[in-house]
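Pasting a structure below so you can have a look.
Here the complex is missing a single protein chain, while all its other protein chains stay put.
Our next item is subunit A:
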């Protein structure tokens, strides 16, 4: 089972000119096995939502709740959230010089499972995932995200999704900056994850392109820190045809 419930979430960040409210009451429920796409123009607060769920210290929660299977996510530390079953695939994954991908993956897997993975099956699992993500076997000896191409960074994020096997994955613009081949590899990785029992996905994107490969159950249009409209996959088609104008105008009124 996996159910991520976001209720009336309000978030602000500190700036030189004082606090600015970015999320102005977001309500969203991702039920067992569902994939939701959040679409919106730049600056609408999509990434803030992703980082707030993951617990980035820059974002201050000023109201609302986030629960995973009834557990209060907002009370958990960043690493506790991950161990509870949340995963954030980042738009800009961070370089960690000198820490090899192999060491990183094993340390993360050990932390999530509470015990070290069995060596023999683990090596096989890692190699299998890297191969499916079209990453060279020598990839695991490189430093985490250091010198990776944009595509390698995103494929590495999805390789982690596969290996760490969370309950709910938040994908923050995983499609941005990818060419069509890399996009397909990433989408295949996400779809393999979705095929597993009861996995939730929150797919944050600026473009409709990725929705041709990952079919969402629900689509939400995000404008000015709020969900402006929710619907089925047909809402994405409308956005593809008409863009965000209708929603931006409505928000401006």
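In this text, a contact is a pair of C-beta atoms (placed from the backbone, for glycine too) under 8 Å apart; a residue touches a chain by one contact, two chains touch by 3 or more; residues count from 1.
Please note the rule applied: contacts and distances are computed from a predicted model.
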item: Protein that the absent chain corresponds to, by UniProt name, given "Fe-S cluster assembly protein SufD", "ROK family transcriptional regulator", "ABC transporter permease" or "Ubiquinol-cytochrome c reductase iron-sulfur subunit"; value: "Fe-S cluster assembly protein SufD"
item: Sole residue of A:25, A:41, A:63 or A:93 that reaches the chain not shown, by the stated touch rule; value: A:93
item: Absent-chain contact - pick from A:108, A:123 or A:227; value: A:108
item: Sole contact to the chain not displayed, among A:20, A:78 or A:116; value: A:78
item: Residue, one of A:47, A:160, A:174 or A:205, that touches the chain absent here; value: A:160
item: Chain not shown, touching residues in subunit A; value: 54-57, 77-79, 81-83, 87-88, 90, 93-99, 103-104, 107-108, 111-112, 143-144, 160, 164
